[in-house]
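What follows is a set of notes on a single structure, which appears directly below.
Apart from one protein chain that is not included, each protein chain of the complex appears where it belongs.
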Amino acid sequence: MPFVNIRITRDSATPSQKKALISGVTDLLVGVLGKNPATTVVIIDEVDTDNWGIGGETVTERRKRP
Amino acid sequence: MPFVNIRITRDSATPSQKKALISGVTDLLVGVLGKNPATTVVIIDEVDTDNWGIGGETVTERRKRP
Amino acid sequence: MPFVNIRITRDSATPSQKKALISGVTDLLVGVLGKNPATTVVIIDEVDTDNWGIGGETVTERRKRP
Amino acid sequence: MPFVNIRITRDSATPSQKKALISGVTDLLVGVLGKNPATTVVIIDEVDTDNWGIGGETVTERRKRP
Amino acid sequence: MPFVNIRITRDSATPSQKKALISGVTDLLVGVLGKNPATTVVIIDEVDTDNWGIGGETVTERRKRP
Partner (left out) sequence: MPFVNIRITRDSATPSQKKALISGVTDLLVGVLGKNPATTVVIIDEVDTDNWGIGGETVTERRKRP
């Protein structure tokens, strides 16, 4: 019954990478906690780099720096 | 003052269905807990089927199966 | 497959009120969107009044005012 | 190490306003709690006005009223 | 820079299982997306079974059924 929310910057994952994240995190919860995969929900949120901040600046700015 | 976040797959709700969810969940909180509707906030997040996993696979894959 | 997160102040709901919220919001999603109740997840978070702010002050302070 | 999620209605913030929110909230956490800005993460979610409810109605409806 | 939130029922994980979840999900994000582990944040929320609903009933009720 676990619920997992993964947040990454937008365009950093292809559809097949998203599948790998979803199956991988579900396997992890089954392996570590014995959870039922049938009711394990995983939601991936993709966030624009203008909307993600770390160290007080946006990822957009951070990536511009050499 | 309650805050409610509803997450559904994208395109599964029309604007009038979203209105019905918002008014319905607000009425529920007023009816069950006596909360003040004026400060009850409801946010609906619509998630791409590639980004929603259940049972270790994406909803996109799951819906392709007969 | 919807996921709903309800956030309320702590101690504002009894176990039977929580049951009513969970069954009520599940019924709403079934009624409005035709969602499958078996995979509809609802999580209630109870938040201390010191940790909930509205209008720039905590609910603890707000409730002290006559 | 704090994590902050700011949710606002879509189109209510320009890129420079988002920068100001991210740097402002990071400064606040450094100033009030002495947190390390390098590991302070801020994510801004922009929500369509059809998907944001308050007082039992959507922000779209609310803004139409004179 | 990813952020992961794992929600499970309370008391379903020991400290060493939590460590295994945190290292496992971090390894997964590094392996699948090449993310930097140093800025990968994982938060585990443990939720009382009275506060978690599935199929319209609480997990507390569900577990009582034979």
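Order of writing sets the chain letters: A, B, C, D and E. Residues in each chain are counted from 1.
Criterion: contacts are C-beta pairs under 8 Å (C-beta built on N, C-alpha and C of every residue); 3 or more make two chains touch, one makes a residue touch a chain.
Quick caveat, the model's predicted, so the values are computed rather than measured.
Across the whole complex, the hidden chain's contacts among the shown chains comprise B, C, D, E. Although one chain is not displayed, its contacts with subunit E can still be listed: residues 15, 18-19, 21-23, 25-27, 37-46. Residues of subunit D in contact with the chain left out of this view: 1-9, 12-13, 17, 20-21, 24-25, 28-29, 31-33, 35, 39, 52, 54, 59.
On the side of subunit B, touch with the chain left out of the figure occurs at residues 1, 3, 39, 41, 43.
Here is the rule we go by: only the chains that are shown with their structure count from here on.
Listed by label, the chains that touch subunit A and also subunit B are C, D.
Taking the mean Cα position of each chain as its centre, E sits at the greatest distance from subunit D. Of all chains, the one whose CA centroid is most distant from that of subunit A is C. Centroid to centroid, with C-alpha atoms defining each point, subunit B and subunit D lie 20 Å apart. Mean C-alpha positions place subunit B and subunit C at a centre distance of 13 Å.
Touching of two or more other chains is recorded for residues 39, 41, 43, 45 of subunit D. In terms of inter-chain touching, the protein chains here follow a pattern that is not a line, ring, star or complete graph.
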